[in-house]
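Please read the structure below before turning to the comments.
Heads up, one of the protein chains got dropped from this complex, but the rest are sitting where they should.
In order of appearance the chains are A, B, C and D, and numbering begins at 1 in each one.
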Amino acid sequence: MVRGVVGAAGLLAVAEALGRSGLVDPVLLPPISTVLAAAFQLVVNPEFLADISGTLTVWGGGLLVAVLIAAPLGVLLGTLPAAELAVRPLIEFLRPIPSVVLIPLVTLLMPWDHGIKGTVVVYAAVWPVLINTMYGLRDVDPVAKDTLRSFGFGELAILRRVSLPSAAPFVFTGVRVATAIALIVTISAELLAGGADGIGAFMIRAQSGLRTDIMLAATVWTGILGFAANAVLVRAHRWAFRWHVTKAGGA
Amino acid sequence: GSNTTSTSSTGGGSGLEKTEISVAVSAIADHSAIYIAQERGFFKEEGLTVKPEITPSTIATLPKLLNGSLDIAAIAYFGVIHAQEEKTGDFRVVADAYQAKENIFEIVVPKDSKIQDVKGLEGKRVSIASLGSIGQLAVGASLKTAGLDPNKSVNWVPLPFPAAPAALQSGSIDAAWLTEPFLTNVQKESGARVIADTMTGSMADFPIAGWVGTAEWAKKYPKTMAAFQRAILKGQQIASSDRKAVEKVLPNYTQIKPDVAAVMNLGTFPTSLSAARIQRVADLMLEYGFLKGKFDVAPLLVPLPQ
Amino acid sequence: MLDVVNLRHTYGEGPNAHQALGGIDLKVAEGELVCVVGPSGCGKSTLLRSIAGLIQPTEGQIRIRDTTVAETPGDLAVVFQDYSRSLFPWMSVGDNVALPLRQRGQDRAARRQAAAEALEAVGLPSAAGKYPWELSGGMQQRVAIARALAYRPSLLLMDEPFGSVDAQTREDLEDLVLSVRRHHRMTILLITHDIDESVYVGDRVVVLTKSPARVAGELAVDLPSPRDQIATRQLPAFVRLRAEVGRLVRDKQQHSEA
Amino acid sequence: MLDVVNLRHTYGEGPNAHQALGGIDLKVAEGELVCVVGPSGCGKSTLLRSIAGLIQPTEGQIRIRDTTVAETPGDLAVVFQDYSRSLFPWMSVGDNVALPLRQRGQDRAARRQAAAEALEAVGLPSAAGKYPWELSGGMQQRVAIARALAYRPSLLLMDEPFGSVDAQTREDLEDLVLSVRRHHRMTILLITHDIDESVYVGDRVVVLTKSPARVAGELAVDLPSPRDQIATRQLPAFVRLRAEVGRLVRDKQQHSEA
Partner (left out) sequence: MTVTTVTDLHDGAGPSPASANGTVRHGLGSVIRRVWLVPIVIIAWELGTRQAESPFFPPPSRILVHMHELWFSGPASALYLTEEASANFLPSIGRLFSGWALACILGIVLGIALGRSRTLFDYVNPIFEFARAIPPPALIPLFIIIFKIGTPMQLATIVYTVIWPILINTIDGARYLDSLHSETAQVFRLSRAQRFFRIILPAAAPKIFAGMRVSLSMAVILMVVSELVGALNGIGYLIQAKQQTLDLAGMWGGMVLLGLLGYVLNGTFLFVERHVLSWHRQARQTN
């Protein structure tokens, strides 16, 4: 914790020095202290708070739906080879299509601003969870599975009692990756699709006035949101997978 | 966003088919009339509740109009005509929004650039807000006037206006086509130099954007449309005559600083809708190869109520 | 009860193929305790895995109570040689032991009770709340044994189950297995390296040749029951049987090989 | 050579704390082979891990050649109790054995040669090209032994190294360790559960009490060298020593506990 603060402070100092060195135009790239001051002022800006809550809604909702789709699907595909085989070409075809390009198409199908962005977020956040789930199921110790099998447990019980718990940390890592991606896509979608609220919509307004300081201040808040979400997830990981962390002994 | 299901109730007294409408605008001065009308209660007088929404691009707006999540949007004529020709949808212009004037769409180069005039742009990188848009048309017209081929002589770089000043200063691009307030800003802050005003000659007083809905919408909600037209017209009127009124509403939906707002150049806010004037857009688009054939704009225009 | 006919198994294919079982015939009667001894790497674990239905033999047949084993038969428990990997690190020791009892349809309290008793029997009365990785090697091995015993299978397969515990505990566990078998009429196949042990606990000792494993010889152990660690081991018959098994093992292998 | 002073180690903290080592004093002279026996779960592996610098003892000191062990000392090899997890599944058996030899600065050919010899010595002449998971439990254990021996450390720590192999192989490996030690003057600390083995291979046997481990007693083994599996084990001195160690072990523990 202390070290993290030290590291962050060091980086800030360097950035500030660069900003003041005159290498870049302060209007185009204001010094970090100006940005932080602007970020601080945004806390009391009711308009910005409404934008944050819009972003949170889309981000959280999209992520939740993505996990609810991807984790069961990953388990299903991880355990039903025939289905996996058939669906794989489609998955691999769809995965590299940028969700932001889909915005106009989704817009047409969905007369609901948060729904549009949420759909785009789901599309992007599904993949890491899906893939990590499939990888995780593959990485289960065969001796552990054989143990349950020898006690006469069926494949479903083995899935529930061995494969899922031992794949869970892996799935969770996928969720962490997806969380970051979902936030990124939320903001990107707001930037590209506009809409009534959202940090991205706020950024469009800031850009219009060439207010780089406000724009970057909003970016700082995005970083803070992502940071907080990750901190929560890491805690949850430590708590839920104590056996995993302890057994492997950490570094 | 807007909620279509709850808005179909008929308005009290006024007999409107719909009392609550969503309208999309860009975060620039061009569409300030709607905020003026909003602020002065013109919509309320008509029994309308308007929910403005900021939109970043035409392609993000069209689908929302088509699926009914937006009622009206301020869209560039260039885009409307193009979409109409491509049969993306059937659109109606319900009122004029913005028209060019001198010194609001200009080509700028960095302070110490060797480029002196439009001719000097040959082989250079020129940024425009997006490809296949009014920007390409306007710069193209200037190139043509200077005796260059608009399609081959420069490298087009699509770059949103806000990103252009930085790109210009870092030398990533050689010239930028900009509008206000970026134009004022970039001259003030980094000493960029204007080499040409693109809204001259064939482009003088060029129509820029209108208030647009779909044909289906116009047919379904004629009274609502008329109410909107009456209110926005009053807004346009004030915008065109009272610069201070425009400056006053800018902070509602942009982050333009007051000092910039006070000095930036503004275009015209037309109060009538003239087919002859807007036909110029289609004709010029055809001339520069942005349309496949002759296009008549008259069917797109909805007469203004008296 | 258990009938293994001409069982063969080959790992891999082509030039890397390795034949582990070279035609094994083995019969185990209901309630019998058969010990299998043989050189390291000869194919004992392979035989056990085949019986448990965990690998498909290349050739031959395994019948349990006259039905051919196609997949893992019911009512079976296995103590794996690699016990530490067969415990689930995300469950407490108590849960590890109690888990298979769900198969028996026992309720929570009964499962917990049975697990506690089994742990007590293997000398780990206070380990239920710990996690497997908090235990020493020998303690983990005893947890695996407790899990198998608590399950009360009709067929119990054990792969070197007492390899990691001290001599005293080993004797206690041998007696524990004998007493559980007596009370619950289990059929047991036990793989061991300890010739004394095979004679002490077994009704019969089967000696395998080195890889590919075949049956080198069998010896019925006609010692009186119940057995006693001190008295039984001092019987002349015990000493004679031990020597005989030893001879069988030695004669059939000069050197164990990969 | 090795000097352990009042070593204590407690796992965990608060109410879940478990004291594994309760103050151990132990001296091992240069070139000596000391066997450690003690009940399952008493703390033998913990002691070995502390000496290897893998865990920080809570209290006490470990000195090797008069320098205090802070991190893993150089010129050390360990055969872990959990041998199967200590082999690297992504390397062939030969590479597993040869890997540490890079530390010795040997070139590729020499490493390969040394690995082949070590594998041959443990009875696995043709396993070099296989992967660890293609080997039986006992074979994996022998690979771990081969890796440690090929390294020729000056201090060798072995945690129940012969637990998974058959009696014949076990005897061969015991003799192998004795001969390697004689030729290369290694100092060896060997943990075992087999009292016979501890007397046969050891110069001295240290008996630990049950958890928390303390030294229950020590016994110098004054049997002639080189030892012989048949002759030595028949000596009256051997039988007496064996009985004495057995008594020490039994007296100090009624029952091993978690």
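Note that a contact is a pair of C-beta atoms (placed from the backbone, for glycine too) under 8 Å apart; a residue touches a chain by one contact, two chains touch by 3 or more.
It should be emphasised that the depicted structure is a prediction, and the values quoted were computed from it without experimental measurement.
Across D:Arg85, D:Arg112 or D:Arg233, the single residue that touches the chain missing here is D:Arg85. Checked against the full complex, the one of D:Pro100, D:Pro125, D:Gly217 or D:Gly246 touching the unshown chain is D:Pro100. Here the missing chain is touched by one residue of B:Ser22, B:Thr61, B:Ser127 or B:Thr214, and it is B:Ser127. If you put the hidden chain back, the residue from A:Val6, A:Val43 or A:Ala236 that touches it is A:Val6.
Residues touching the missing chain, restricted to chain A, are 1, 3-8, 11, 24, 28-29, 78-79, 81-82, 84-90, 92-101, 104-105, 108, 124, 127-128, 131-132, 135, 138-143, 145, 149, 169-170, 173, 176-177, 180-181, 183-188, 191-192, 200, 203, 212, 215-216, 218-219, 222-227, 229-231, 244-245, 247-251 (touch as defined at the top). Contact between chain D and the unshown chain involves residues 49, 52-54, 72, 74, 76-78, 80, 82, 85-86, 88-91, 99-100, 102-103, 131-134, 151. On the side of chain B, the interface with the absent chain consists of residues 57-59, 63, 66, 82-83, 86-89, 125, 127, 130-133, 155, 157-160, 162-163, 166-167, 169-173, using the contact rule stated above.
The working rule: only the chains that are shown with their structure count from here on.
Averaged Cα coordinates give chain B a centre that lies 83 Å from the centre of chain D. The distance from the centre of chain C to the centre of chain D, with each centre set as the mean of the Cα atoms, comes to 26 Å.
Shared interface positions of chain B, i.e. residues touching 2 or more other chains, are not present.
For chain C, residues that reach two or more other chains under the stated contact definition are 82, 85.
For chain A in complex with chain B, the residues that touch the partner chain are 25, 27-29, 103-105, 107-115, 191-196, 201, 204-211, 214-215. Interface residues of chain C, counted against chain D in their complex, comprise 11-12, 18, 37-45, 81-82, 84-85, 119, 123-127, 130, 134-139, 142, 159-160, 163-170, 193-195, 246, 249-250, 253, 255-258.
On chain C, the positions that touch chain A within their shared complex are 49, 52-54, 72-78, 80, 82, 85-86, 88-91, 99-100, 102-103, 131, 133, 151, 157.
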